[in-house]
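Got a structure here, written out as structure tokens. Questions coming.
Every protein chain except one is present and positioned as in the full complex.
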Amino acid sequence: MGTATVDNRRLYGHAPENNYLKHTRGIASWMFTLDHKRIGVMYLVGVTVTFLLGGFFALVLRSELFTPNKMFLTEAQYNQAFTLHGAIMVFAFIIPAIPGSIGNFVLPVMLGAKDVAFPRLNLSSFYLWVIGTFFLLVAMIAGGLDTGWTFYTPYSIQTPTNVVAATFGAFILGFSSIFTGLNFIVTINTMRPPGMTWFKMPLFLWGMYSTSIIQVLATPVLGITLLLLIAEKLLGLGIFNPAQGGDPVLFQHFFWFYSHPAVYIMILPGMAIISEVISTHSHKKVFGYTFVALSSVAIALLSFLVWGHHMFTSGQSSISIVIFSALTFSVAIPSAVKVYNWLATMFRGEVVLTTPMCFALAFLFLFGIGGLTGLFLGTLSTDVHLHDTYFVVAHFHYVMMGSTAVAFFAGVFHWWPKMFGRMYNETMGRITCLIVFVGFNLAFLPQFVMGSRGMPRRYARYDEVFQIWHQLSTIGALVLGLGILLGIVVLVRSLFNGKRVSGNPWGASTLEWQTTSPPHFHNFEFDPYVGGLYDYKGVKYDESVEGYVPIIPPGVAAPGSAPVPQTAH
Amino acid sequence: MAHDSHQQVSAEGTPLPSFNHPISVTTLLATFAALVMFTIVTVVVAKSLPMGRFEIWVSLGIATVKALLVMLFFMHMLHDKPFNVLIFISGFVFAALFMGLTLSDSEHYQDDIRAAPSFEGAQTTPILARGAEE
Amino acid sequence: MATAEAASASEGHGSDGHGHDHDHGQFIAHHFTGPRQQYDSCKLGIWLFLVTEVLFFSGLFVAYTIYRYHHPEVFEEASKFLDTRLGALNTIVLLFSSLTMAWAVRAAQLEQRAVTTRSVLITIFCATVFLGVKAVEYSHKWGLGIFVAYFFKYDGAHHGDTNSYLTTLSIVPGICVVVCAALAGIGMATGKPLSGKFWGALALGLGGYFAGVGLGVGYEAVFASEGESHAEAGDHAAPAEHAEGDAHTEAEHEHESTEALVMDPSSDEARNLGLFFSIYYFMTGLHAFHIIAGVIALAWIMNRSIQGHFRADYFGPVDYVGLYWHLVDLIWIYLFPLLYLIG
Partner (left out) sequence: MSLDSVLWAQTEDYTNWSNWDGSYFFPQQASDNAAAVDGTFDLIFWVSVFFFVLIVVPMVVFIVKYRRRPGYSPKPAQDHNLVLELGWSVIPTLILVLFFVKGVWGYMDMRTPPDEASEYEIQAQASQFSWKFTYPNGTVSPKLVLPINTPVRFRLQSSDVIHSFFIPAFRLKHDVVPGRFGTAWVNPTRVGTYRLYCAEFCGDGHSLMRRDVEVVDKTWEEVMDEIKWKYEEHDAWGNGQHLYILNCAGCHSVDGSTKTGPSFLDAWGTQRETYSGSVLFDENYARESILDPNAKVRTPFPRPSAMPTFQGKLTEDEINYLIEFLKDPAR
């Protein structure tokens, strides 16, 4: 390793200047940037805003449910609150959150590439997100929206609220999502560095690749569905309207053909993050790498075959219902395989309870519950009773909020030092995780009980017998909200007084840690060294940079011995 | 990519980059001729041969032959990477899944629709028609 | 729309330059290692985009299949309002445009710049001819009161003003042609021959719309009288030939069964007749929208071809737009038998 000829501090240290945050200045340099890292940061800010907005509606509706009868919202206002909560969270937060922010930032750096394949497309994808979200806000302000995020016909045709603006917003957000997915597939396919074959790719990339497959294949169907719904509202197309001989259940088929796979657009990036975080903070290669990698692809492909389980009570044909139930169970297997492989990764590892690791452990717990409760809903006879009750609400919150959002937090805390070069307060980070964990369980465990006891979802008023469970849930939601706010405070404070970190504070092994923190504006000043995958013996602690540096084996040209050819920019 | 940028490349004889496969004019014209022929055939068949319920399958079969011609020759699938071809084909596979599973359900509940009296609920006026009615 | 992202990486830093005296790096984005990686990336990108297009249209095909499967008789009746000959004519026009597009790609690969420009121009021309014929078909149906389900009011006697519909549809293309011609004049006058050439060519290409309208109107004028003689001869083998045409009233008895259906507007059949046309308008309308997007992309390609940007190792944009164009053709290849050739 004596071949290192360049200063490790310049290569792997903290980057005071010359990093992507500072190399150009001014609002315009951000607004028109083609740099995937800046786009990632803009996404991060954007989805935080939508998350807070969606969360605000969640707290409003949970507060209303503190008592069985009217507290401060009329039925109509309550319906708008849950619809906007759902629509904003699904379309403007969860789907773009991880691919848009962390994916954009990390994916090309992990590949040792300078950017994603289509930087302009990437920026346009961000602006489509902005425009789409804007239309959701237009719907919120001008006329509201009360259909539920599923826009079921014929109610959505009949309601006087602003379904057109909202569906148009979701339509545009769909294109944003498609373009991100397309970009990632191409980037991973054609821009891997020499030496990184498919099965030497970090699992994050496998997860993002699977996600992108779904985005590209499923989202267009949402596009056409929403376009048909808009035409239905504007022109009276009649395809989904029984008043003109149309079939409202056909709309459900259309909608769920996208929206069930969309659930995996939400969870797969979360799983991708967890694979990285657990491996890095256990300092051990992910157990059963091939199985974890291929299970992502399996989930992506199987996710297209199960949409019918959202319609088990719609009077579906017996053949379809049995097929869909069987296929639904098949998705459970790859998910279970992942969970057990993550556990086995910790076995004989060197576990450090950093904040991201705490979130990852919370993920395992919550995803365990979320995944297992899915079995009740895939089983036909129990689903009939549980369908459209709070049991379902609790189940998908465990998967979306408890798993995806918690994984998102894990990812943000994991890559935060890389993104901004500062370390947050670890103790406060762990406390955040604890509050989120406790609040979340308090909010949603009671909902399982309510649900199986027969509490239907989307109810502004309810029978007194459910009151105690609703109250527990409301208190939990408030605790959860506090935890999330605390997390944001912890992170934002670190920007001002956080300790400066080196390029690799965790001792991680993937390529994004082989550059400075924050990264150079072209990601790497020199081509990174593609060593063994998850080889934690391939890094060593270097006092001079107060962080880890890669061990370049003898015989390999050291970084910096030949500068990367920079084409004119 | 190795070849000289200032060398004027003519239509014949000059080395082209490995990803550059021009299709011959003969092939293009032959493909077009076949496509026109199939279009005429499908119209004639549909309009003059009484085939009942097989007609749609014949029409779709001819359309598929035409689609294959376009894909193989006009879209250069013959020279494209297998992965790109796979990607494109997978689009049709998923569309077929979508159609098949939806149809398998809707086929069943048509009886319930036929048995029920015609829907008598309120007809919602489309937004673009509202101004005219008030 | 299709090209924007496929070429986003490649189109780039010096699109005003004159290709032949720059080196190859000109259109290679900085994050690619070379023309090959760029070409492969963009090509994969455009294929993925085509997949999204296939799935985008798949929804309409599913809706079509479901309703046709359950109401075959209604679809058979409805399809008689569509003119098979005009449809076949449009199919061939579109196939021909695919041929010229493929030719344009070949020419770009071989650096035959004039051939590329000309082929793309013919492609644009064919595209707008297609739209012109489509406009005649649409305005004719609107004249008969055939709209989407809610507005559907065909009763066999309704005679809206077909010509005013057609005129309205022609306003935008007319403006486009005039603007292009004006820009061509300005370009020539201000000493920008390349710009003048491009706008002139585009005006010519867009003029195809009016050729298409002429073709459609002329067709109706000719076949309306022929339809009459067919009706007199009692030739029921090809009723669709009479459905179009101003001689509609003469051919009215051809539609007895159809009229029986629509006479009772509350019947399920009548409602489903409206559904067929909802699907028809949505499918063909979305297809026409893709053609318009394609024309814009083709115009962009034509401009770059006139500027001389394409070379043997940089012909990608022509190829990507070409793939998109063939997909639009591919969709029509299926729409034609599904909508026009029933029964």
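Order as written gives the chain letters A, B and C; numbering starts at 1 within each chain.
Operating definition for what follows: a contact is a pair of C-beta atoms (placed from the backbone, for glycine too) under 8 Å apart; a residue touches a chain by one contact, two chains touch by 3 or more.
Since the model is a prediction, treat every value here as computed from it, not as a measurement.
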item	value
For the chain not depicted, the shown chains it touches	A, B
Touch with the omitted chain, as defined above, among A:K22, A:R461 or A:K540	A:R461
Of A:A142, A:V322 or A:V556, the one touching the omitted chain in the full complex	A:V322
Which residue of A:V249, A:I274 or A:M419 touches the chain not shown here	A:V249
On chain A, residues whose C-beta touches the chain left out of the figure	75-76, 79, 146-148, 152, 154-155, 158-159, 242, 245, 247-249, 282-291, 313-315, 318, 321-322, 325-326, 329, 332-333, 336-337, 339-341, 343-344, 346-353, 361, 364-365, 368-369, 372-373, 375-376, 378-385, 387-389, 449, 452-454, 456-465, 468
On chain B, residues whose C-beta touches the chain left out of the figure	109, 112-113, 115-116, 118-123, 125, 133-134
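Following the convention adopted for this analysis, only the chains that are shown with their structure count from here on.
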item	value
Chain pair with the higher count of C-beta pairs in contact (A-C, A-B)	A-C
Between chain C and chain B, distance of the C-alpha-averaged centres to the nearest whole Å	14
Between chain A and chain C, centroid-to-centroid distance (C-alpha), Å	39
Residue numbers of chain A (touch at least two other chains)	189, 217, 221, 235-236, 241, 244-245, 247, 250, 253
Shared-contact residues (touching 2 or more other chains) in chain B	83, 90-91, 94, 98, 102, 106-107, 123, 126, 129
Residue ranges of chain C in contact with chain B within the complex	23-24, 34-36, 39-40, 43-44, 47-48, 50-52, 54-55, 58-59, 61-62, 65-66, 69-70, 72, 84, 88, 91-92, 95-96, 98-99, 101-103, 105-106, 109-112, 150-151, 237-238, 240, 266, 268, 311-313, 315, 319, 322-323, 326, 329-330, 333-334, 336-338, 341-343
Touching residues on chain C, where the partner in the complex is chain A	4-6, 8-9, 13, 25, 28-32, 37, 40-42, 44-45, 48-49, 51-60, 62-63, 66-67, 148-151, 268, 271-272, 274-275, 278-279, 282, 286
Chain B-touching residues of chain A, taken from the complex the two chains share	154, 157-158, 164, 189, 217, 221, 232-236, 241-245, 247, 249-250, 253, 257, 304-305, 307-308, 311, 315-320, 323-324
